[in-house]
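Below is one structure. I have some questions about it.
With one protein chain withheld, the remaining protein chains of the complex are depicted in position.
Let's turn to chain A:
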Amino acid sequence: MSKLVKSILISSALLSGAGFGATLVSADDSGKFGLGREATPAEVAAWDIDIRPDGQGLPVGSGNVLDGEELYTNACAVCHGDFGEGVGRWPVLAGGHDTLTHERPEKTIGSYWPYLSTVYDYVRRAMPYGDARSLSDDDVYAITAYLLYLNDIVLDEDFVLSNENFLEIRLPNERNFTPDDRDQEPFYAAKTEPCMTDCKDGPVQITMRARILDVTPGTVDDDAAAGVGGVD
């Protein structure tokens, strides 16, 4: 940066020396252009609502399973089902334990999510779908407590979740996430020239045809579609 700043300053000096009313814009010695303004504490507080696994960002508050059940029934069950089982194609929130190696894994908060902080953060920032930011901090604690209950992670109906005990709760799948090691996969690690000629013995056989499944738009078959992966 400093070299760049220097050259900009030199050309600025040349220009101003020539008597023009403007110089080339430059960052100052600390790399600043003097644009923008300081955020007020109230502004930061209004937008900075994110939570991290170490509890950073958790607001002071609490909520229990029974209050959570009531809130959930009113605000969430229409899409996610009374027991987190999901209605139609809406996301399943509970169950699916030990299904991650199955042919059709069911990835829920209980079976897949690594951190409870993500539940609190996401519900608070984006749910209910279509009416985000409508829940109070205590409401979100209560709903989070109820989601733990639906997932058999807490068993006591009187359980109270708060910023005090939040970090004591660990989700079952926390340890099953690994770093990106795609570069170790054989086809990348090798970095060798691929085959160009006579790469297979004999003519190539077709093993699967999209036309058989027939779920391309215009020919939607919901039963067939139900068996395939989605994107959300």
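Following the convention adopted for this analysis, a residue touches a chain if its C-beta (ideal position, glycine included) is under 8 Å from a C-beta of that chain, and two chains touch if they have at least 3 such contacts; residues count from 1.
The rule is simple: contacts and distances are computed from a predicted model.
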Chain not displayed: protein name in its UniProt record ("FAD-binding protein", "Sulfite dehydrogenase", "Polysulfide reductase" or "Protocatechuate 3,4-dioxygenase subunit beta"): "Sulfite dehydrogenase"
Residues of chain A (touch criterion as defined above) contacting the omitted chain: 1, 25, 27, 30-33, 35-39, 43-44, 47-48, 50-54, 56, 79, 88-91, 100-101, 103, 105, 107, 109, 112-115, 117-118, 121-122, 125-126, 129-130, 132, 176-182, 185-188, 191, 194-200, 203-211, 213, 215-217, 220, 222, 225-226, 228-232
